[in-house]
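Encoded as structure tokens, here's the structure I'll be asking about.
Every protein chain of the complex appears in place save one, which is left out.
Right after this comes subunit A.
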Amino acid sequence: MHRILFDNLVKGALTEPAPEPEDAALAELAAALQRSARRKLGRSLSIREIDAGSCNGCELEIHALGNPFYDLERFGLRFVASPRHADVLLVTGPVTRNMQTALERTYRATPDPKWVVAAGDCALDGGMFAGGYACLGGVSAAIPVDLHIRGCPPSPLQLLKGLIALLDMDKVRNR
């Protein structure tokens, strides 16, 4: 146990600084995100994730945002357990009819001002599941959406880019 902790101290952080192209992109994103987050908010942003019937692929990549490579929290972005603590709802899935009420109630439980980010192709328009009896077909069919992040699932980098875009939006609806 002590060995591992000690090794980690010596080894330093895994969080990515540079060389390969993908890593460079990440570092650039980190800088951009930090700048805009400070400018817009001057504080941290709390995200509540809601699975509205996803296949779980989107959740896996949202989870990855917390791993030591991406380390979302260094940007002041963090996931919270209750909608009452959230500024942003990050919603995935084609919105199944069985989840519609729960999604709407979670939205109502989130204090204003709030933003809704729909992540994944399903959340945009139902994706492969559109047209059936069981899905509404996209998050905006249930609650107002401020931003869509495409992908099936979106990669952690795409998710980060989307969150930056959210922070950079000039016109933020004030509800």
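Simple rule for what comes next: a residue touches a chain if its C-beta (ideal position, glycine included) is under 8 Å from a C-beta of that chain, and two chains touch if they have at least 3 such contacts; residues count from 1.
In this text, contacts and distances are computed from a predicted model.
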| item | value |
| --- | --- |
| Protein name, per the UniProt record, of whichever chain is missing from view ("Hydrogenase expression protein HypE", "Acyl-CoA dehydrogenase", "Phosphate transport system permease protein PstA" or "NADH-quinone oxidoreductase subunit D domain-containing protein") | "Hydrogenase expression protein HypE" |
| Residue of A:Cys55, A:Val88, A:Leu124 or A:Leu163 touching the missing chain in the full complex | A:Cys55 |
| Residues from subunit A at the interface with the omitted partner, ascending | 1, 3-5, 8, 14, 49-64, 66-69, 79, 81-83, 93-94, 96-102, 106, 127-129, 131-135, 152-153, 155 |
